[in-house]
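The other protein chains are all here in position, but one chain of the complex has been omitted.
A and B label the chains in the order they appear, each numbered from 1.
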Amino acid sequence: MRRRYVIVGAGAAGLAAAERLARLDPGSSVILLTQETVAPYSRPLLTDYLAGVATTGDLALPPDRTWGLPGVTLRRGARVEAVEPAQGRVVLASGERVDYDALLVATGADPAVPPALTGHPRVTPFRSLADARRVRRATASGRRVVVLGAGVLGIKVTTALVKAGARGIVLLEARARPLVGVVDAEGAVLAARRLAQGGVDLRCGVTVVAVEGPKRQKSTGGCGEISLLLSDGGKLAADLVVACTGVAPAVRLLAGVAATRRGVTVDETMRTTAAGIFAAGDLVETLDLVTGEWTVAATWTHARVQGRVAASNMAGRPATFAGVIRRNVVDVLGLGVASMGVVDPPPGREWSSVITSRRGGYRKLVFRNGLPAGALLVGETDAAGLLLAGLMKGKWESDGPGADLRAESVHRVPAV
Amino acid sequence: MDRVLTFEPSLCTGCRQCEMACSFAHEGVYWPAASRLRLVRFEELCASYPVACAYCDDAPCEEVCPTGAMGRDPSTGYARVLESRCIRCRECVAACPLGAVDLHPKTGHPTRCDLCGGDPACVKVCLAGAIRYEPGPRAAARKRRARVSVRSALEGVPDAEGA
Partner (left out) sequence: MDLERQVSWTESVPPELVATHIGGRGVNAALLWKLLKRGTDPLGPDNPLIFGTGLLSGTAAPSSGRTTVTCLSPATGWYLKTSGGGHWGVELKYAGYGHLVVHGRSPHPVYLWIEDDRVEFRPAQDLWGLDVRATDRAVKDDLGDEDIQVACIGPAGENLVKFAAVMFSVYNAAGRGGAGAVMGAKRLKAVAVKGGGFVGVAQPARFAEVIDRCRESLRRDTGFDGLSRYGTSGSLAVVNELRALASYNFRRGHVEDVSNLTGQHLSAAGYLRRRVACASCIIGCHRYAGVRSGPFAGTESGGPEYESFVALGSGCGLFDTEAILKANELCNIYGLDTISCGGVIQWAMECVERGVLRPGDLDGVDLTWGNGTAVVEMVGRIARREGLGDILAEGVRRAAERVGGDSYKWAVQAKGLEQSRVDTRSAKAYALAFAVNPRGPDHLMTETFAEFGASPEARALMTRLTGDEAKIDPLCPERRGAVVRWHEDCYAVTDGLGFCAFTTTALYGITPELMAEAYSAATGRETTAEELLRAGRRVVTLEKCINVREGATRADDVLPYRMMNEPLADWGTADVRNSQAELDAMLDEYYDLHGWDRETSWPRRGTLEALGLSDVASELAALGRVPG
């Protein structure tokens, strides 16, 4: 009997799962449903597209390794409205029902745009290719862009905009400093400095309270600029606002079907609490291996691994996903930042850090109860891969980059 | 050079912020011994005199260097030491009439004020106004004006004597 697998979402998790299923269960039918009308593309490369160093062709993911595999059917423009677990099928917006033996929900996450801006025609998130196209068009025609959110995505978008030739970018951040959770206080100062040097107007501790406009310009009949009212009382003129203010897991499909909190609850086999239904990617909650807390780790690489693990289990081959170690690599206008695990430890006797600062590079290794718990590299990021491998193994080699003590100034911050 | 560092030693309080700022800007740590600008101190007189590269025409340190390590950036005019060419012969140290070329305490290569690429760090931290970055003639004009007006107001000149 030919097994039928249905995957909702053709992002990192969905594609990885499709590929895995096609290989593990060659006689099966894998149906990949995506609401997007364009062929699947690499989301992380969208900022390269914005910067003008990649074309849409460069973004496309090769079908022969994913949805082009035998047994896999990609259906574009197929939005799934509901899941009927008792009947073992999903319901499309068109009303069509698609049966499954095992279902993987990989709908990812949706941009979380602040309420004051939601739905405004001049506000765009930066999640899909359509979003990226819109921002690229605005930049090309010299429009004034304001970026909301100086987290990883906001910084990437800003860097791409500068590379594309945009000037006078304003970057607004609600929190007191940029890249919260990714860099510590020193890293934040270094990043802020680099942004300032690059002509980016970074304003921290500021949110947008309201949007006015666009005003119609009588002379041209076209649409003029909008005005952003800021929480510090200021006003900002803009043509386009790019909201990089985080994502919310797209759990709507499974609400009422399986357990969800902020994300969908899964075990280490990526099974949800509903029988026969798996979830993987940006919409699930997994264990942060360093902090021991449940978290939504919206990262392409994690999603791929989770998709493969889900697929394995769907095909009856046991596999586990233990959890995530948060990692980010960001280029801040040419200043490299590589960050993993916990880099800004809370007060407490079990945390200690080793900091090496020298010209051109700031490096911080964080330990919890003497074991590696996180690392931050700013400037010189070559050792990031080795440090991440060590972090996953639970130790850094004494003569590896984790113990590089040749720096001129080393500060051991003990657990006290 | 349209602007240079000018010094007014009578205003210098000897706080050493300039040496700290210079070494921090170039080395990333607070290291007066590696500062390109140095204070000459007369402890018993509580007097201090800043000394840094004066950007001479036909600079003796550049002329005497056998390998061409001592030079200037051709486009900006700021001093530049090519450490890869430096053989640590120390002729530059001997040649400079001001003692403004010193040797780095760790590498042994010459250190020389490079005006921080046009934005000198020392000037920013000198609250006493003893170091400025300005066209040379302006310092002389300011000194003349200060002396004349002060002399007419008070009995004696209140600063610079004995410095």
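Here is the rule we use: contacts are C-beta pairs under 8 Å (C-beta built on N, C-alpha and C of every residue); 3 or more make two chains touch, one makes a residue touch a chain.
The model shown is predicted, which means the values in this text are computed figures rather than measured ones.
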Review point. Considering the complete complex, which visible chains touch the unshown chain?
Key: A, B
Practice item. Just name the one of B:13, B:76 or B:107 that touches the chain not displayed here. Key: B:13
Revision key, fill the gap. By the document's definition of touch, the residue of A:65, A:193 or A:317 touching the omitted chain is A:193
Study note, to complete from the structure: Against the hidden chain, subunit A presents residues 184-186, 188-190, 193, 344-345, 347, 353, 355, 357, 362, 364, 408-409, 411-414, 416
Exercise for review: May I ask you to list the residues on subunit B that touch the chain which is not drawn?
Suggested key: 10-11, 13-17, 20-21, 23-24, 27-34, 41, 43-47, 105, 125, 127-128, 154-156, 158-159, 161-163
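By definition in this document, only the chains that are shown with their structure count from here on.
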Study note, to complete from the structure: Rounded to the nearest Å, the gap between Cα centres of subunit A and subunit B is 50
**Study point:** Parts of subunit A lying in touch with subunit B, wherever the complex brings them together
**Key:** 357-359, 408-409
Practice item. Using the touch rule from the top, collect the residues of subunit B that touch subunit A in their complex. Key: 27-29
